[in-house]
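One chain of protein is taken out of this complex; the other chains stay put.
Then we have chain A:
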Amino acid sequence: MTDYNFAYLDEQTKRMIRRAILKGLAIPGYQVPFASREMPMPYGWGTGGVQVSAATLTPDDTLKVIDQGADDTTNAVSIRKFFEVTAGVATTENTTEASVIQTRHRIPEAELRDDQILVYQVPIPEPLRFLEPRETETRKMHALEEYGLMHVKLYEDISQHGAIATSYAYPVKVEGRYVMDPSPIPKFDNPKLEMSAIQLFGAGREQRIYALPPYTKVESLDFEDYPFEATKADHACDMCGAENSYLDEVIMDDQGSRMFVCSDTDFCAGRQQAGHLGALAAVNAEDAA
């Protein structure tokens, strides 16, 4: 082992975080204040998610960390290494092998099981914050269930753009009570928020923890005549050919050519290994050879 306490944080801090997680699960969608600690990484790098993961991990866990779907970006690699050193847990890039998955802004494409836990890194936990900057006011609005302002915002989208233009951090209502920010996941992922895994949300700088127990009712806000749509780029993945996954658009040169690839790298690699190839995969193979 190392010179760190298990999973870096001291026991008193983890107890405080664990109590916040339990209250969060008891009141789905409500943001529980907690005494967020400074972590050895900057705010905005997932300090909330890291603290929730630290309070959740046991030595038997296998941890996966993704950043916008990818296992191999700087943020994901550093957090994975952080817990390899401080908690000594096994890590993986494979979604099905993981028991705890910390994520920045995506839900994995593979359906999660009831023995898995999904931990979100949240920048701004308050869905009403950009409409009402005062915490004292937004707290009252949640208490009074006063969410008219959010519907006005979606209505203004429609009047300006002809459709609800909000494409990420799309607000949801949990169990018919609290309006919640699902963190900046693309709205393509919103229907997946009703899942069989436990979902925990940690916002380090803003000092809030919230949670969704399995099978909790999560509705994306919309209007009868403008129903919610889980949108994605109208394209198939150029690497693995998947037509039902969320895609990143990659600019290839300065002539305007582009390709679309799955944002979930594990999903894409798995499909390619299984023999599914997209329009540009053959070209890439030739380049490599």
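Simple rule for what comes next: a contact is a pair of C-beta atoms (placed from the backbone, for glycine too) under 8 Å apart; a residue touches a chain by one contact, two chains touch by 3 or more; residues count from 1.
Basically, contacts and distances are computed from a predicted model.
**Q** The hidden chain: which UniProt name fits, "C4-dicarboxylate ABC transporter permease", "Molybdopterin oxidoreductase", "Phosphonate C-P lyase system protein PhnH" or "Ferrous iron transport protein A"?
**A** "Phosphonate C-P lyase system protein PhnH"
**Q** Quick one: which of A:Gln12, A:Thr74 or A:Ser257 touches the chain that's been left out?
**A** The missing chain is touched by A:Gln12.
**Q** Using the definition of touch stated at the top, determine which of A:Arg113, A:Lys140, A:His161 or A:Arg258 touches the missing chain.
**A** A:Lys140
**Q** Hey, which chain A residues sit against the chain that's not shown?
**A** 5-7, 11-12, 14-16, 18-28, 30, 32-33, 55-59, 114, 139-140, 142-144, 175, 177-178, 196, 198, 211-217
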